[in-house]
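Every protein chain except one is present and positioned as in the full complex.
In order of appearance the chains are A, B and C, and numbering begins at 1 in each one.
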Amino acid sequence: MLKKFNRVLLKSNALRSVGSIIYDWRLAFEVIKRSPLTMTGLIIVVGFIVLGAIGPYIAPYNPIEIDFSSIALKRLQPPSLQHPFGTDEYGRDLFSRVLAGARVSLMVSMAVMSIAIPVGLVLGLVAGYYGGVIDEIIMRVTDVFLSFPGLVLAIAFSATLGAGLFSAMLALSIVWWPSYVRVVRAQVLVVREQLFIEAAKAMGVSTRRILFKHILPNSITPLLVLVTLDFGSVILASSALSFIGLGAQPPTPEWGRLVADGRKWFPDKWWYSFFPGLAILITVLGFNILGDGLRDILDPRFRRRLEFREVK
Amino acid sequence: MSATKVVLKVKNLRKWFPVKGVFFTKGFVKAVDGVSFEAYEETTLAIVGESGCGKTTLARLILRLIEPDEGSIIYNGVDVMKLSGKKLMEFRRKTGIVFQDPYSSLNPRMTIYEILKEPLETHGMLKEIDINEYLVKLLEKVGLQKEHLYRYPHEFSGGQRQRIAIARALALSPELVVLDEPTSSLDVSVQAQMLNMLRDIQAADKLTYIFITHDLGIVRYLAHYVAVMYLGKIVEYGPVEEVFEKPLHPYTKVLLSAVPIPDPSIARSRARIKVIGEPPSPLNPPLGCRFHPRCPYALSDCSRREMSLVEVEKRHLVSCILYS
Amino acid sequence: MIRRALTFIPTIVGVLILTFVISHVIPADPARLWAGGVKARPEIIELMREKYHLNLPIHEQLVLYIRDVFTGNWRESPMTKRPVLVDLAEYFPATAELAIVAGLIQIALGIPLGLLAALKRDTPVDHLIRVLALIGVSAPAFWLAIALQWIFYYSLGLLPATSRGIPPSQTYTGLYIFDSLLTGDWNALVINLRHIALPSLTLAFTGLGIIARVVRNTTLDVLSSEFMDFAEARGLSGAKFYRHVVKNSSIPIVTIAGLEFGMLLSGAIVIETVFSWPGIGLYAVNAINSLDYPAIMGSTLLISLIFIAVNFIVDIAYAIIDPRVRL
Partner (left out) sequence: MYLNTLLEVRDLRVYFYTYAGVVRAVDGVSFSVRKGEILCIVGETGCGKSVMSRALTRMVKPPGRIVSGEVLFDGIDLLKLPEKELKKIRGREISYVYQDPGSVLDPLYTAGFHVAETVLTHNSSMKFNEVWGKAIRIFREVLIPDPEAKAKSYPHELSGGMKQRVVIATAIANTPKLIIADEPTTALDVTVQAQVMELIRSLKNKYNSSVMLITHNLGVVAEVCDRVIVMYAGKIVEVALVEELFTNPLHPYTQGLLEAVPNPLRKVERLRSIHGSVPNMIDLPEGCRFNPRCPHKLQLCNKEPELVEYSKDHLVSCWLYKR
């Protein structure tokens, strides 16, 4: 509904007011509140982050240690009140393992993002602002990385680096930065042409200040959507790596790995694979719903409606 | 016109933009191609022309926002092209610019306070003044109030934003202000307010304006001198009254006869000079005089000889074979 | 068009360099790895060095590598003891078949769903399609695969859960379904279709939502464009009106289709392992588990070359649709 209003509002010129971002976060939050779907996404994401932070501490059982005395008694039990997600072949509580898995996924995606975003920002800013040969070189290299389907390249890197959580993180980071360069550069190219940049130049404002005070703050908003969506994508990709045997190794309770482990007991012990996979689905869905909602909010048509306020 | 001191002297300025093909440069957009003129102290020089004639590029060249390929810009006897470091900053302090689009000329992430403070900060003037008092005065000069300081640009209407942009240009008390179509995105009634304000500020602060526009009405109202541009070249230059009353170049005549006049008695009785076609692309401008394919008075020589500006009367120059 | 093709050369060279770097530079000692790891005997390591030119300076290795790639010498796989290229030629048709069928399902379902969402904008139908799309991109493919196996094989017993079916009496392209149609081997066709049903549906589902969303949004954008407004003002209706919508929305759809194909190839790697589908994915995963680097790099290189080729085709399609784009 919101979108529809907006579209036509735009046509009546009185309401025209162009900006490039949301400045007022309270306003953005108001809009999120109006959209129940986006709100659900936000709740899932916040919940996931909280679980990632405190998950291992609130887990009812130890997610990693094996209690050898009771393996025979406890192994591969179906879901019950005591073990809502059942137990694995070592008698560990799967609910606890899935809870602990939130931290692994959160760690991986944070690690990947903390490499990919700064690299993408710096290279994108430089390429977009300076242009010329530097731009050409950066973009050629970026293009090469983007000529591989992402997961394929991550698998290749991960395989050569050797299985393990660390090499998976590294491989995913190597794969992820190029798309950020692209997005940042594209946005910088738009912002660079804005007249306030030229006005700053005319006043003698230093290049550094122009880059960091004018271009950067106006370039990162579209990144926000991408980062939100990519948080989910990284979780999905790292779980896929773990699933095929790269990435996290036992006894790390990684969700993808858990699904793979559970497959050995499939289909009789269905819960083993089912719940970790569900955890991935819900978490990634949360990020995607939130990202999708944010995209709508940041959509120019939508934005202008928010901005419509005249000063008397 | 009492003032005769030349503030700005532009000589043979040239800027060609390369157009890239897949592998090679396909050609050049000859945006500004050998432009010379003078601007006098405390006067307004209007640069007028249709879209694509290079007037906006010229505005940026004058302030060295882009580097020319050739030519010189002498500001108060100093060659701007040779300036660097502190001297260049000094030049930046003495000049200001206001752009056409008030929506993209203000950083949406900064409050008006931050926007107006930036030039002062850049030039290390914060110590000398009481910033709050100074900014309030600045705002009042452009017809805004104190309470507007802490708002963001998107909270203002187009006209108000343009006032803020003007305030920013005036923040460093410049001597020369370049105004690039400052009113063309505004409504008629707001435009009149803005034009009057610009005129009052000029008188009060003894400013020199270079006013880029396509609106001949504004030129007549505000400017003292006018330079008419066509496809990267100045075809006529002179005092406004003279150029409008006795236009010499065929293009100027055509322009004046094509412009709609808001007065039916004049509009319907005047003789019209018809012109064929549209301005060609500056990518491959015609040889010889660039106006000759559309010129109602074209001679056979026009396609061969490129004319330069010739002074026909005092400070009234024209570049046309008819006056050589 | 030739010029356009030429612009892909630096990219392909870059891709070769990157695969070279991955396979030759990152592991501490590839020869030792290929010779069997820490416990390898020195003379075998030496032999490996000799065989893979690892004793040469790095830039000469690169030149040799690129030459080898172009002359068809993609090294030998320690795992299968056969040239990698021979292996890939055997495994590739299965992956191609899977990706093509999945791609067709995506197009056949994604475009109508997207159009439906656009025409029923902001209604429950639209919201439902949106949520389905989001679930599609969010669901881990391997888990979805297992879930479908569970439903259609273990519970309902409707469809086979693993392997590829049977080759028809005569194979021409290696694409069993296509070959079955060519030879008129209906029995094989039915078996092959039943086998491909679950893997291709799983693969298709992950990208289906993206296609539907893109179709929806571009359709809405075109509908709200000024030229559609003007088309209405000219009195156009029905087919004459929607002709403009369809042609204009096809541009972004074609663009996304290229990227989508890359996602299908990635997805195939994971899904093939679940369904034991004998394609490059299964080959690569087996190679990973036996540390067979030539095979891993060969598969990676092949997939990326296909991806580049698909994007080239997309560029051409783009230029055919849009007169503003010159090849």
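One rule holds for everything that comes next: a residue touches a chain if its C-beta (ideal position, glycine included) is under 8 Å from a C-beta of that chain, and two chains touch if they have at least 3 such contacts.
Fair warning: this is a prediction, and the values are worked out from it, not measured in the lab.
S.K.: For the chain left off this view, which of C:S138, C:T202, C:N248 or C:S304 is in contact with it?
M.R.: C:N248
S.K.: Which of B:Y113, B:Y221, B:Y297 or B:Y323 sits in contact with the chain that's absent?
M.R.: If we include the chain that is not displayed, B:Y221 is the one touching it.
S.K.: For the chain not shown, which residue from C:Q170, C:N187, C:S237 or C:S276 touches it across the whole complex?
M.R.: C:S237
S.K.: Considering the whole complex rather than only what is displayed, give the residues of chain B touching the chain that is not shown.
M.R.: 50-51, 157, 159-160, 187-193, 195-196, 214-222, 241, 244, 254-256, 258-268, 272, 275, 278-279
S.K.: Can you name the residues of chain C that touch the chain not displayed here?
M.R.: Per the touch rule, chain C residues meeting the hidden chain are 225-227, 229-237, 240, 244, 247-248, 321-324.
Operating definition for what follows: only the chains that are shown with their structure count from here on.
S.K.: Taking each chain's centre as the average of its Cα atoms, which is closest to the average over all protein Cα atoms shown?
M.R.: Per-chain C-alpha centroids ranked by distance to the global centroid put A first.
S.K.: Chain A to chain B: how many Å between their CA centres?
M.R.: The computed centroid separation for chain A versus chain B comes out at 48 Å.
S.K.: Residues touching two or more other chains, restricted to chain B: which are they?
M.R.: Residue numbers touching two or more other chains: none in chain B.
S.K.: Mind listing the chain A positions that touch chain C in their complex?
M.R.: Within the complex, chain A touches chain C at residues 1, 3-4, 7, 37, 140-141, 143-145, 147-153, 155-157, 159-161, 232, 236, 239-240, 243-246, 256, 259-260, 263, 266-267, 270, 273-274, 276-278, 280-281, 284-285, 287-289, 292.
S.K.: In the complex formed with chain A, which residues of chain B make contact?
M.R.: By the definition above, chain B touches chain A via 60, 63, 65, 88-89, 92-93, 95-97, 99-101, 103-109, 118-119, 122-123, 148, 151-157, 160, 165, 168, 172.
S.K.: Using the touch definition from the top, list the residues of chain A that touch chain B in their complex.
M.R.: Residue list for chain A touching chain B: 17-21, 23-24, 194-196, 198-206, 209, 214, 217-218, 307, 309-311.
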